[in-house]
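I'd like to ask you about the structure that follows.
Missing here is one protein chain; the remaining ones are kept as they sit in the complex.
Chain nomenclature is as follows: A and B, assigned in order of appearance, with residue numbering initiated at 1 for each chain independently.
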Amino acid sequence: MPLGNDVVKTKLLEQFGEVLTEWEEQYGMISFTAPRELNLKVLNFLYDSSELSFKFLTDLTGVHYPDRKGEELCVVYHLHNLVENARIRFKVYAPVETPDIYTASGLFSGANWMERETYDFYGINFVGHPNLKRVLNVDEMDYFPMRKEFPLEDQTRVDKDDEMFGR
Amino acid sequence: MSDHINIKLPEGSIEKQTTTLNLGPTHPATHGVFQNILELDGERIIKTESTVGYIHRAFEKIAERRPLYQITTLTDRLNYCSSPINNMGWHLTCEKLLGVKTPKRVDYLRVIIMELARISDHLICNSIVGVDTGAYTGFLYVMQYRELIYEIYEEVCGSRLTTNMGRIGGFERNFSDTAFIRLEKFLAEYPKVQQELEDLFARNRIFVERTKGTGAISAERALNYSFTGPNLRAAGVDYDVRVHSPYSSYEDFDFIIPVGTSGDNYDRFMVRNSEIWESLSIIRQAYQKVQNFKGAEADIFHADAPEYYLPEKGDVYTKMEALIWHFKIVMGETEIPSGEVYMSVEGGNGELGFYLISDGGRSPYRLHFRRPCFIYYQAYEEIVRGSMLSDAIITLSSMNLIAGEMDA
Partner (left out) sequence: MARPVRFNILQKSTQDWGINQVDMPEGHTGEGFFATSLDKVVGLARKNSLWPLPFATSCCGIEFMATMGSHYDLARFGAERVGFSPRQCDLLMVMGTIAKKMGPVVKQVYLQMAEPRWVMAVGACASSGGIFDTYSVLQGIDQVVPVDVYVPGCPPRPEAILDGFMKIQDLVHNESLRRRNGPKYKALLESYGIQ
């Protein structure tokens, strides 16, 4: 019996009520937002509920929205119910001054490196993570490169000839 | 005796019973860059600490600065052993975002190419597992037949390894007769080679003793670690994106999902082996279906989407609309809807996902690659704990370490 998006939405609204906002259904995938304190509660509910049973964490990543003041950093969870073949997208937002979000690595072991990657790129501090260090960049890096204010190229290069690069 | 007073040992060295060994980041048999610092008690591994990122190339940051069609070259370099699958996956993501529907012939041609890429990826992985157990011959033998696959790629897109194949909406040119001749040659010559390889390894006493029982992971732990692909199927879970969320007309094909039982190295090898057989069968079915298109239908190689697919150069120089479309596409004036899309394809290593957030501009606002290799190597520490050093090496290569996909 396919698990429809409306069933998922009803069950979640029953459990959590109006704190879940920004319900969207884009290209067949339902997505919603929860306040960041509730992220573990929502993940646990989605995992333990027998009708919903989203036991597979497909992806965990971050996004930086500099225009959403007070909620610039976003963590996006993609969950998958392998039995019913249903997917869901779940977002939490955090301000850039105190980007603390509870870690999902207690529930999903696969979230370990995915959270380290998100910390490496955006600086989101996952509270309770066993080993929150940089995973892809060099350990000495002192900024979070995927944030929109940082450039792509290495600014310390001296050998780039401006004429050749069209500047 | 007085010399010994000058030697200063690190703290706790006398009491320490274990040896620290650095494995990597460079490996013999050119696996890819992955460093493990092992604590060994004799030959047994007590603990490992993995370090990745030695080939971090910041794809996601680069993708924020490139228009959609230029990101195909980046996706090539993710899982470079099977780059057409990454290319097609990216094109499918863009088509999902833009609402472009590809005709059946394009889908079937894509299936042929993706399955060839899958064969090519599994061949590298299996032959490198063979090299690690000491069997170099399989690797050399297989390389000869991968050249046949490379020749097919060359005829279709011009390049051997980093193919940058196809466009949003289809292919850049129709498959020529030479491509089909080369495909037929591959389909005729390859199956007996695959049978020989299977015979060399599958019941070989040395290979079986090295790989059976080592590097095992249970299905529950594999699911908790978000494993996908042959590693998950070897553990017993039959999850394959081609079957569960079919894309590019995979639902028209008849194939099974081979599944192992114990998730150890031998099961991974045999699952990949069986998948090669299934891929050969899929390619034959797809080729049959492609040959059934006759006449004008046999000339279709792209979708009818002038807003996103570059027009023929001849038309650009002669017709007004083609010129305008060409200008709009290249200069980035096309209408790209804003929204978020997540699309996944079955790559050589598992579910390769593309999470694309578009803000209506020419380049994505955020593009994230869900890279299966990165995700399942987290479990390496748990898998290898308690096993011997030689088993750790076999496990490393049998989980198909492709550093480009791991670090991206």
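Rule of thumb we're sticking to: contacts are C-beta pairs under 8 Å (C-beta built on N, C-alpha and C of every residue); 3 or more make two chains touch, one makes a residue touch a chain.
Computed from a predicted model, the values in this text were never measured in an experiment.
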{"item": "Per the touch definition above, residue among B:Pro84, B:Gly166 or B:Gly404 touching the missing chain", "value": "B:Gly404"}
{"item": "From B:Gly53, B:Gly169, B:Gly215 or B:Gly263, residue that would touch the chain that is not displayed", "value": "B:Gly53"}
{"item": "Hidden-chain contact residue, picked from the options B:Gly32, B:Gly215, B:Pro258 or B:Gly353", "value": "B:Gly32"}
{"item": "In chain A, positions touching the absent partner", "value": "136-138, 145, 150-155, 157, 159"}
{"item": "Touch residues of chain B, complete complex, unshown partner", "value": "25-30, 32-33, 53-58, 61-62, 73-74, 76-77, 80-81, 124, 139-140, 143-144, 146-147, 150, 160-162, 403-404, 407"}
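Convention: only the chains that are shown with their structure count from here on.
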{"item": "Chain centre separation (chain A, chain B; CA means) in Å", "value": "24"}
{"item": "Contact footprint of chain B on chain A as seen in their complex", "value": "26-27, 29, 31, 55-59, 61, 63-64, 76, 78, 82, 85, 87, 89, 108-114, 117, 121, 134-138, 145-146, 152"}
{"item": "Residue numbers on chain B that touch chain A, as the complex places them", "value": "52-53, 56, 58, 60-62, 64-65, 96-97, 221, 223-227, 237, 239, 244-245, 339-342, 344, 351, 353, 355, 357, 365-366, 368, 370, 374-375, 377-379, 382, 407"}
